[in-house]
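Have a look at the structure below before the remarks.
Now for chain A:
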Amino acid sequence: MGFFDQYLLTILTFLPLGTALGLFGSGALALAMGRSGLPPALWRAVGLSSAGLNFLLSLRLFAAFDPTVTGMQMVEYGAWIPEYGINYYVGVDGISLLLVLLTTFLMPIVLLSSWTDISRSIKSYIFFMLFLETGMIGTFVALNVFQFYVFWEVMLIPMYFIIGIWGGPRRIYAAVKFFLFTMVGSLLMLVAILVIYYLSLEQTGTLNFDLLAPPWSEVPALLDTVIPVEGVWWQTQYWLFAAFALAFAIKVPMVPLHTWLPDAHVEAPTAGSVVLAGVLLKMGTYGFLRFALPLFPVAAIDLTPWFLGLSVTGIIYGSLVAMIQADIKKLVAYSSVAHLGFVMLGIFALNVQGMNGAVLQMVNHGLSTGALFLLVGMLYERRHTRLIENFGGVARPMPVFACFFGIVTMSSIGLPMLNGFVGEFLILLGTFLVYPGWAALATSGVVLAAAYMLWMFRRVMFGPVDIEENRKLIDLNPRERLVLVAIVIPIIWIGVYPEPFLRRIEPSVSQLVEDVRSRAEDQAAIALVGADVLEERP
Partner candidate 1 sequence: MVNQQTELLRWIPLLPLIAAAVHGVMIGLMRRSAPRWVVIALSCGSVLLSFALSCVAFVELTALPAESRFLVDTLYTWIGAGIGETRLAADLAFRLDPLSAVMILVVTGVGSLIHLYSIGYMDDDHREDKGFQRFFCFLNLFTFSMLMLVLGDNLALMFVGWEGVGLCSYLLIGFWYSDRFNAYCGSKAFIVNRIGDFGFLIGIFLLFRAFVEAGVPATLSFSEIERSFDAIRELTLAAPFWGPEWRLVNVVGLCFFVGACGKSAQIPLYVWLPDAMAGPTPVSALIHAATMVTAGVYMVCRLSFLYADAELASAVVAWTGALTALFAASIAITQTDIKKVLAYSTVSQLGYMFLAAGCGGYTGAMFHLVTHAFFKALLFLGAGSVILAMHHEQDIEKMGGLWRRIRQTGVVFLVGVIAIAGVPPFSGFFSKDEILVAAFTAHVPGHLWLYGIGLATAAITSFYMFRLFFKTFLGECRAPAHVRDRVHEPSNWVVKPLWALALLSLIGGMIGIPQVYGDSLHVESSHSLNNFLSPLFPAGAAHHLSHSTEVQMALAAVGMAALGWLVAWFLYLRRPELPARMAHSLGGLYRMLLNKYWIDEVYDALIVRPLVRFSDVMLFRVVDAGAIDGIAVNGTARGIRALADHGLKYLQSGLAQGYVFLMIVGTVAILGYLLR
Partner candidate 2 sequence: MVPLDHVIGLSAILFTIGTIGVVTRRNVIVILMSIELMLNAVNLAFVGFNRMSASAGGQVDGHIFVLMVITVAAAEVAVGLGIVISMFRNRDSINVEDVSLLKW
C-alpha cells in the first residue's frame, strides 16, 4: 500500500494510457503471430475495467486526502529536463481533488453508455477515450507549468478525433473549429508562460517551470516571481493575465468566445459530449483558479468588474439563447454557457463562499449536464433526431426515462435538495456579499433556467403522442438504467449532504483567497497601483 500511495497520482494519470498502449501492443503481437488481432469486444471490456479501476483508485485518493491541511498533497516530483526547469511535478489540493474524482467517475459511465452507440472503429474509440482520460487527469494534477501545457494541448488531440470520426453530419467543421479555437488561446498562453519564465530567470537566476516550490526545496518557483504591474507592456500583469485569461476563457466558455461549444456538442457523439461538458469545460475555470489568479493577483482584482460583467452576460445570454433552440443538444450546450457563467461569477467574487460554491458547482455541472447529454443520447439512439418538434408525449411510452430526465432537469435548474442548488446558493450568496448588483442580475438566471428547461421538457415529454414513431419507443434497458442511477446518486447525495465535499474544498479555497489578497497587496504596494481597490473589500 505504501508504494501505491506514494505514486498514486502517477498511476491514476497513466493507467488509462498504459492500458491503451498495452492493448495496442498485444494486438500488434497477436497480428505478428498470425492471429487477427484482438476483438473489439475485448478492447471495450478492458477499457471499461481500466476506467473502473481508475475510479476505485481515485476513491482511495479521496480517502487519503487530509481535509485539515492546506497546500498540495500526494506530491510527486521527478526531474525531467532539469536544465530547463522542466520537471514532473504532480499534487492535488481541495480544488483538483474533486475534479480528478469527477473525471474518473464519468469515464466508466461514458464507456458503459456508449456500449452500443459506437459500432465502427471501436478499438480506435477506446484508445482515444483512454488517452483522453490520461490527458484530463494529467492536466488537473500538473504543477509544473510546462507539464501542464503539454497535457493541456494533449487533450485536444483525442477530442478532435472523437468528434471528427464518430460525430454527426458537420463533424469535421465542428472538430476543426474546436481545435483551432482552443489552440489560438493556448498559443497566446504559451507566449505568456515564456515571458514569466524569462522574468523568473531574471529575478532568481535559475530556469524553473515549477509553479510552486516543492515542499522540501527552497528554490523559488514561478509563483514567487514578482511580475511587474507597470513597465514594459508585454511584461506587465495585465497583458499576461489577459493572455492566460484568453486561453481559459475560450475553454470555459465565456461569451463571446463560446461559439465553438454548440457546434462541438451537437456534432460530437454522445460519449464525447458528456466528456466535453463534464470535464473539458472545467479546464478553463480550473486554469483560472490554479494559474491566472495566483500568478497575477493585482490584474485579477483590477479586472474583476469586467469578468463579472462577462459572467452575468453569459448567464443571461446563454439562458435566453437556449430558450429558442430547436435542437435539444444545442439547448443543453447553451445552458452549459449559462451554468459556467455562474461558476466564473463565484470565482471572481474572491471570497470563500463564492469560490467554494464555484468549485462545487463545477462538479455539479459535470454531473447534471453530463446526465442530460446521456439522456439526449438515449433519445437519439432510438429516434435518430434531436429536434424538439419531432417529439412530444414521450413520457407515455418511456416513463422511467421521464423520471430520470425530470430529476436531472430539476438538478440543472437548481432545485433545493439536489446538487445544483448548493453550488448556486453559495455562489450567489458569496457574490452578493461583495457585488450585490451583479449577483442580483445573476439571480434572474434562476428564473430563466426554469423557463427554458421546463419549456423543453414539456414539449418533449408531455402532451399527446402525436407522432407515430414515438408510440413505439422502448423504455430504458438495464444498462442505461445503471448508468443513470449511477449519476443520479451523487446528484442527490451532494444536494442533501454536501459536507464531505465542501469540507475538502474549503481549506484550499480559503488559502487561495488569502493568497491572492495578500500577494496583491504586496505587489500593489510595490507598484502603487490598485491599492484603493483592495481597501473596499470586506
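On how the list was made: all candidates are chains of the complex that A comes from, given by their letters.
Criterion: a residue touches a chain if its C-beta (ideal position, glycine included) is under 8 Å from a C-beta of that chain, and two chains touch if they have at least 3 such contacts; residues count from 1.
Computed from a predicted model, the values in this text were never measured in an experiment.
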Which of 1 or 2 touches chain A - same complex, any copy: 1
Chain A to candidate 1 touching residues, read off their complex: 177, 181, 256, 258-260, 317, 320-321, 323-325, 351-353, 356-357, 393, 395-396, 399-400, 403, 410, 415-417, 421-422, 425-426, 428-430, 432-433, 436-437, 439-440, 443-444, 446-447, 450-451, 454-455, 458, 461-465, 496-499, 502, 506, 510, 538
